[in-house]
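Yeah, one chain of the complex is gone here, protein chain that is, but the others are all in their spots.
All chains are identified by letter, namely A and B, in their written order; residue positions are counted from 1 within each chain.
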Amino acid sequence: MSDLRRGRSALLLGLLLSCAVARGAGPVDVFQFDSAEQEARYQALVAEFRCPKCLNTNLAGSDAPIAEDLRRTVYRLLTRDGLSDKEIRAFMQERYGDFVLYDPPFRPGTWLLWLGPPAFLLVGLLVLWRLLRQPPREPLSSDEAARLQQILAEEGAAGPSGSGPGGTQP
Amino acid sequence: MIAELGQFALALALCLCTVMAVAGLLVVRPANAESGPWPRVINSVAMGQFLFIALAFAALVSAFVSDDFSVAYVANNSNSLLPWYYKVSAVWGAHEGSFLLWSLIMAGWTLAVALRAGHLPGLFSSRVLGVMGLMNVGFLTFLLFTSNPFERLVPMTPPEGADLNPLLQDFGLIVHPPMLYMGYVGFSVAFAFAVAALLSGRLDTAWARWSRPWSNIAWAFLTVGIALGSWWAYYELGWGGWWFWDPVENASFMPWLAGTALIHSLAVTEKRGTFKSWTLLLAITTFSLSLLGTFIVRSGVLTSVHAFATDPTRGLFILAFLVLVVGGSLTLYALRASTIQSRARYGLWSRETSLLVNNVLLVVAMALVLLGTLYPLAYEAFTGGDKISVGVPYFNAGFVPLMLALAGFLGLAPALQWKRTRGERLWRELRWCLAAAVAFGLVLPLLVAGALHWQVVLTLALGVWIAATHLRDLSFRARQGLRRVPLAYWGMTLAHLGFVVAIFGIALTSALTVEKDLRMSPGQTETLDHLQVTFDGVGTRNGPNFVAQQGTFRIQDGRAELVLHPEKRRYLARNNVMTEAAIDPGLFRDIYISLGEPLEGGAWAVRLHYKPFVRWIWLGGLIMALGGLLAVTDARYRRLRRRVGAGAAAPAVAERPTPTPTAPEAA
Partner (left out) sequence: MSGVSPGAAWRRQRGISRVSLFVPLGLFLLIVGIGYAGFKLNDPHVLPSALLGKPFPDFSATLLHEPERVVHRDELLGEPVLVNVWATWCPTCKAEHAELLRISARTGLRIVGVNYKDDRQQALAWLRRYGDPYEYVLEDPDGSLGVELGVYGAPESFLLDASGTVVYKRVGDINPRVWRDELAPQLARLGVEAGDV
């Protein structure tokens, strides 16, 4: 799922068809890395930062000049300066603000964002629990089942049971 | 002349839709529905409005094919050099035309409902068509007054068109938007059924039975549409990604999540008479999200490169329409929906419970996507200008666990029966499947060299779990005679296996992809996974409306050799440069090469990707859609139509759940 990086999808084009600006050319940089691990870190980082110029693309997927500069900066910080991922994120945030972080920081302004989905899930499970807590009726014995069938058959013959425009009866 | 004809046809269609809306929602009453002529009149009008919108659409197609650059929309989005098939698909290549396509599809669904309306009570079908007519009144008004595709550039007719955006000169544009819109708009049928049911106040299960096939078909189209979009992004955009949680993608994904919940919830409502209000709400929500998606995409408040500052009328119009339609239907819902919860007539281990869990997870996932999509906007509005971004890390953090939980429950689905299933029985039936999944999850990391992320291992194990329980149940049924297995059951099994294929694809691609961005000189050979890739250099090729620099790469795969030609194209009309990746597709792996910039000394920046199982993602989507369609062909619906058509018009029974025989039926 780390592969979701890079890209603004063609769905966008399918829908935002009115967008007259041709993007498309995925930029290719030819950096040398000391190790595969370092390269993977670089790829993950440039996928994580949003290009400040181009509204909705990450650094990896943008061919804007500023994105190129920032990719080079990330490369420099990573290889020459030996910064950790966390330090690089802080570096970017200090200069370009929260906007460049596709992974929004957890602070009062984003509490709702981060805690919303768990809260939704909790509410959902609560409702579920309330529904299930109501004791299920005892399964009908075969005699009872037969009687119920009989009643329903009679009712069905007599026509639909009249229920008002509220729908069902309690 | 033809353009004026098209505009005239649109205006006529608007009149007919207004007639439909007024007649269906205001004129037809219980008193005059069955005896009077109105239902038949509305039916005929529904067919008429389709005819006129189709005529308008044909007029625009003809303007494109005949290079009529006096029509502004054609001049802005076509060019005489464009191949004829792109001229046709360029019709929906930009705002005005894609809304005309939307309207045409809306009219098409309305026509389909009208053709099938003979099976429904007159009052009900009139109201359904009335609601759908009202929708198209909105869309046609929008078209005619804010986005007229037939506007002329007279007398300053340009001699040549500005060309279609090169990114859109692709097979993807031909198939993706129509499929997506078929899905989006298709959910208007379930929406109209739900509103009609609320209007009538008869919140029984009949509407659920009627809207089930429609919802399934719409869902199948939307699934295909999203899969095609993802595939298109993958091969066209030159960086090998296939999903980015872009607001525009999310706009299509939210109705899909709600729609998936809907088709499951409809099953419970139809079969067991429970969750009625909830299902109504889902039907309204799904289509509302389609409309909201349109607003997000069209208004440009979230995504757009050119904000609506220049023309806020379009965005405000959609917003007003949204308030009218969605606000109206939700108000109706609040006033009319039944508040009485169906008493639990099912145990903890029952199909009802599992479908409830399914609904909770899908709706929470939908809410997550909605929150993440709208949050930056809300944040900026509340803080007065501060901006944040919500992207892949956020969405994956929430979405992946939800889907893993969903997959876990999905494995239980075939063994669970309506009402209740005994725990011992469940254990007896599923223990070997569980064992297989656990064993797979434990052994897999040992077999594969290199560490796999635990999420990947878990996803694969859950895939094995789902496949095992479904195949086990299928083989069990098959022993009693394959012919007796209903098509709906086949459909469900197929759709669930499609889900397995898709999550296998997602997990394996993300775990095993090899990507290399590097500098290659002619003659140089690089290793990509087990492949040897040799760069032979770059030549020039002339296309119909572009000039391409075409690279040649020879790939040694064991003893087999294949050649790929990625291109950088310069389109003549606007001088745009586009990357055209070269892909060798395969069921088990794609080889993906795209050209970057030329470097000094004849070398090029080159992107090499080796993507195992990436096709499974879209293949899984197609299988899911096929399953959804297969379920619709089930004999049950054919019987139903005959029965309802025979005259037993009033939705009678099923006010209370009928005790069905315990044999599990297909959901």
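In the analysis below, a contact is a pair of C-beta atoms (placed from the backbone, for glycine too) under 8 Å apart; a residue touches a chain by one contact, two chains touch by 3 or more.
Every value quoted in this text rests on a predicted model; they were computed, and no experiment measured them.
**Q** Just one of B:Val154, B:Ala381 or B:Leu446 touches the chain that is missing; which is it?
**A** If we include the chain that is not displayed, B:Ala381 is the one touching it.
**Q** Looking at B:Phe187, B:Phe295, B:Trp490 or B:Tyr571, which residue reaches the missing chain?
**A** B:Phe295
**Q** Among B:Leu199, B:Leu319 or B:Leu404, exactly one should touch the missing chain; which is it?
**A** Within the whole complex, the residue contacting the unshown chain is B:Leu319.
**Q** Touching the missing chain, which residues of chain B?
**A** Against the left-out chain, chain B lists 277, 281, 284-285, 288, 292, 295-296, 299, 301-302, 304, 307-309, 312, 315-316, 319, 322-323, 326-327, 330-331, 333-335, 337, 339-341, 370, 374, 377-378, 380-381, 385-387.
**Q** Since one chain has been left out of the picture, which residues of chain A touch it in the full complex?
**A** Listed in rising order, the touching residues are 52-53, 55, 65-66, 69-70, 73, 93-99, 170.
Keep in mind that, in the parts below, only the chains that are shown with their structure count from here on.
**Q** What does chain A use to touch chain B in their complex?
**A** Listed in rising order, the residues are 1-31, 43, 47-48, 50, 55-56, 58, 60-61, 97-104, 109-110, 112-113, 116-117, 120-121, 124-125, 127-128, 131-137, 139-140, 145, 148-149, 152, 156, 159-161, 163-170.
**Q** Can you check the complex and tell me which residues of chain B touch chain A?
**A** Answer in residue numbers: 92-95, 98, 165-168, 172-173, 176-177, 180, 201-204, 226, 229-230, 232-233, 236-249, 251-252, 276, 293, 297, 303-306, 336, 338, 340-348, 353, 356-357, 360-361, 363-364, 367-368, 371-372, 375, 379, 383, 386-394, 396, 398, 400, 402, 419-420, 455, 506-507, 509-510, 513, 515, 517-519, 568, 574, 576-579, 581, 594-597, 599, 605-607, 650, 652-653, 655-656, 658-659.
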